[in-house]
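To keep things clear, I will list the structure first and then write my remarks on it.
Of the protein chains in this complex, all but one are displayed in their positions.
And then chain A:
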Amino acid sequence: MRIELAQVSRWYGNVVAVNDVTMTIGPGVTGLLGPNGAGKSTLLHMMAGFLAPSGGTVTLDGTQIWRNHEIYRSIGLVPEREAVYGFLTGWQYVLSSARLHRLPNPDDAARKALAMVEMEPAKDRRVETYSKGMRQRVKVAAALVHDPEVLLLDEPFNGMDPRQRLHLMDLISAMGTAGKTILFSSHILEEVERVAQHIEVLVAGRHAASGDFREIRRRMTDRPHVFRVRSSDDRRLASALIADASSGSVSLTGTGLEVQAVDFRRFTWLLPRVARDAGVRVWQISPADEDLESVFSYLINRSS
């Protein structure tokens, strides 16, 4: 099944949360990547039927998603908020989901779903006694109980320990391989890279990039990097660095050097050698723009 967004926008008053996004989410695992506040949740809520687009259309195989409860036969949703009825046991929670779907055999379905997320041992404890990761898994089980064709997960790995994270990643990968349409949002590149075959990047409400993760990864690494360098002789190091083509510009600041590296790989290989040959002792190297925000804004500037 396919979720199609055509020129979708969403604004709250004067604030634009999602701006003219067109994308198709098909079978396989898609990662929705973007910094916090980029509009990922807004977009995901529109795909899940929990938000009306202010403009454009959101459809599932051609049928309108907004105000259409029938879509939940095909969609499973794992919301970001931790909200689960605390007074139910994990078993009761997942079973209630199966019953609300009117499955022919709710007990079997609930048992299977809990087994998929490895929550059988704790299934008879109340949800309020669960850790954050366990709640997350029980939510995933409740969303999977009717074996949906489409699964939407909002920041699913938050709060999980590394082992649980790997397990959920494997589960998501397996479902993607089985031909289900899976979309999950994340602000962590490594998570997305590990699980998703396809990546959609959202920055400041705009659709910044789309494609295979290797391609996007390459574009993120190949951008010019800015480094701050402090050394025993900044002036000397600067003149040695500028001689090489991999450093785009070198400037002396009050606290050291600021180097813009055009070729990231070559520059990281070059710097220690140049310093050694020039007899300069390097004290500190720090990336000035390594945070995701600047990586993303680079992507968006490039694409526009």
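Quick notes on this structure:
The rule we apply is simple: contacts are C-beta pairs under 8 Å (C-beta built on N, C-alpha and C of every residue); 3 or more make two chains touch, one makes a residue touch a chain; residues count from 1.
In the analysis below, contacts and distances are computed from a predicted model.
Among the names given as "ABC-2 type transport system permease protein", "Methyltransferase domain-containing protein", "3-oxoacyl-[acyl-carrier-protein] reductase" or "Cytochrome b", UniProt records the absent chain under the name "ABC-2 type transport system permease protein". Here the missing chain is touched by one residue of A:His45, A:Arg111 or A:Arg206, and it is A:His45.
Looking at A:Leu77, A:Val140, A:Ile216 or A:Ala238, the residue that reaches the missing chain in the full complex is A:Leu77. Where chain A meets the omitted chain, the residues involved are 12, 17, 36-42, 45, 48-52, 67, 69-73, 75, 77, 79-81, 83-85, 87-88, 93, 96-97, 99-102, 142-143.
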